[in-house]
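My structure is below; once you've seen it, I'll send some questions.
Left out: one protein chain. Kept in place: all the others.
Every chain is named by a letter (A and B) in the order it is written, and numbering of its residues begins at 1.
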Amino acid sequence: MSLLAQSSAVIGMNIKSLPRRLWMSLAMVLASAVVVAVLLAFLAMAKGFEATLQSAGQEDVAFFIRTGSAAELNSSVMKEQVDLLREAPGIASDENGKLVSPELYVIVDGTKRSSGTDANIPLRGIEQQGLALRNNFKIVQGRLFTPGTDELIVGEGVLRQFEGFELGKEVRFGKNRWTVVGVFSTGGNVFESELWADAKVIQTLYNRGSSYQSVRAKLTADARLEDIQAYIKNEPRLNQEVQTEANYFAVQGEGLSYMAIFGRVISAVMALGALAGALNTMYTSVSDRAKEIATLRAIGFSNLSAFIGTMAEALVLALFGGVLGALAAFLLFDGLSASTLGGSFTQVVFSFEMTGQLVMQGIWLALFIGFISGFFPAWRATSVPVAVAFQSRG
Amino acid sequence: MSDDNLFELKAVAKRFKKGKETISIFDDLNMTIKRGDFLAIMGPSGSGKTTLLNLLGGVDQPTGGEIVFDGARIDGLSEGDLAKWRANNIGFIFQFYNLMPMLNAAKNVELPLLLTSLSSKQRQQRVDTALQLVGLADRAKHMPSEMSGGQLQRVAIARAVVSDPKLLLCDEPTGDLDRQTADEILEMLQLLNREFGKTIIMVTHDPAAARHATHTLHLDKGQFVGKDEPELQEKSA
């Protein structure tokens, strides 16, 4: 008999006897499923969070805040300073003039749907050019706020996680009342976790005079950040620092990347535990059939085919578990809307993202578990002399 | 009843329910076993040998009748009381030795002594004596996996006698052994019977083994058959 025919005979026999070893087989499947599901849950979270923060920052948008303020919330920019920044080198224009957006950033309370408790939401004061700066901005329900009125538009993420922001609702922050007139999307990024209203109105309501907090400016294709930095340095009236918007959000998201690292460490350690469980199961399962394997070898099956048969069993079970785990993770976590504390004490709303690539990572992990937990027991079963295997009863 | 009688079975019945059918192993079994007997019970498969041994060993309960051991009834004892009774009175010897694989010979022999109130030193002495008796003093520290079938059965015998029970019950004690080893084991049983006065009941289907006993009973379909009827022996003895 060829090795292939022998192996497939052994594999067939092993697989047919799986139901007899039901609990053992289930344990192996479960071990593999859990490791894969845990890993995928963390990866999907990291992926979703990354997508939310990364897609918010654009490389060709310069972002100005007061030196040392670290975040929009703490920063301030005077009106005169905005005018000066407008003249910085390398800033693009459109039909409405320079693409420069001075913005305000206030924190207000909203009530979370999940817990019923209050959490912070950013209320951004923005002007026409600010909307033009956001590539993916679009109103998905209702309309844009009318400048000069107490109307606001709400990001899709806020609508998902907080109650009371539905179209047409009146919302109160302290003494101020606002009307929700529209829902906007920015393609899933962090801006969807915000409320937007007219900058001038917020200046009035929050006693900001004519000051702003941050400035965004679209860069021309040949603009250089160094030139802008030099411009700021030579202008004593400016105390701002400049970076790309992409860079700003990357730094803001750093705290949460700890969460991803934590997830990876935990799932790696947990995988070790489950691996021990799987190995144990396979050892028990194989020693259960030590006699069968010895019989096969006694009647002339090669050691290799017995080895392959056992390996195949472990791989099939682990793969089955992996697929199950990936499926469970997909059903439980894909698109799951989550929110957490981002930079500036405000809520960032994002969705878990389970991509095909992640699922493949999970499947590979399952196969790895199958390989490890099959290899050693199979090795042991086939390296014991036949006679010894027969002697050991049960 | 005479004080010579160790065991008395009176009208013992044993039935099993199998589905709707009731299978009767014994309907009306009577027998007497005297102190110091070495009794062999023979019979074909299904004759009820093992069931009889189970009843005598107190691991099974009769459906009817009385079993009297040393003047006291044991049928109807609770499971816990039976366990105590077994520990105090019976030594078991099995076909497949039934030693604990993770314990060495001495520790296996010591097992029944764990059920007594003996100190560990006293237990150690008893174990040494028992192993000497079966000729395995030098194998005390060996694991079962390191010993031959004959040696294993001798360890099992040591285990059976270590707590000095009145009765030894042997279930095919030589069934797994070659002729020569089997004879050694049987001679050892004879020695225990003659020199130490142990009453022995041995179930076997090997006539050569049965010849080592003082009497033989033939069991068939739940009845004793043939001339070796126990009552006859009693009269002739």
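Everything below uses one rule, namely that a residue touches a chain if its C-beta (ideal position, glycine included) is under 8 Å from a C-beta of that chain, and two chains touch if they have at least 3 such contacts.
Throughout what follows, contacts and distances are computed from a predicted model.
Within the choices "ABC transporter permease", "Acetyl-CoA C-acetyltransferase", "phosphoserine phosphatase" or "Tricarboxylate transport membrane protein TctA", the name that UniProt assigns to the complex's undisplayed chain is "ABC transporter permease". Note that the absent chain touches A, B when the full complex is taken as a whole. Within the whole complex, the absent chain has one touching residue among A:81, A:101, A:305 or A:339, and that is A:339.
Which of B:15, B:35 or B:107 touches the hidden chain is settled by the complete complex: it is B:107. Checked against the full complex, the candidates B:13, B:68 or B:83 give a single residue touching the omitted chain, namely B:83. Interface residues of subunit B with the unshown chain, by the touch rule above, are 54, 57, 59-60, 79-80, 83-88, 90, 92, 94, 96, 98, 100-103, 107, 111-112, 114-115, 120, 159. For subunit A, the list of residues touching the undisplayed chain reads 23-24, 26-27, 30-31, 34, 37-38, 41-42, 45, 68-71, 73-74, 106-109, 112, 114-115, 117-120, 173-176, 258-259, 262-263, 266, 269-270, 272-274, 276-281, 283-284, 336, 338-341, 345, 347, 394.
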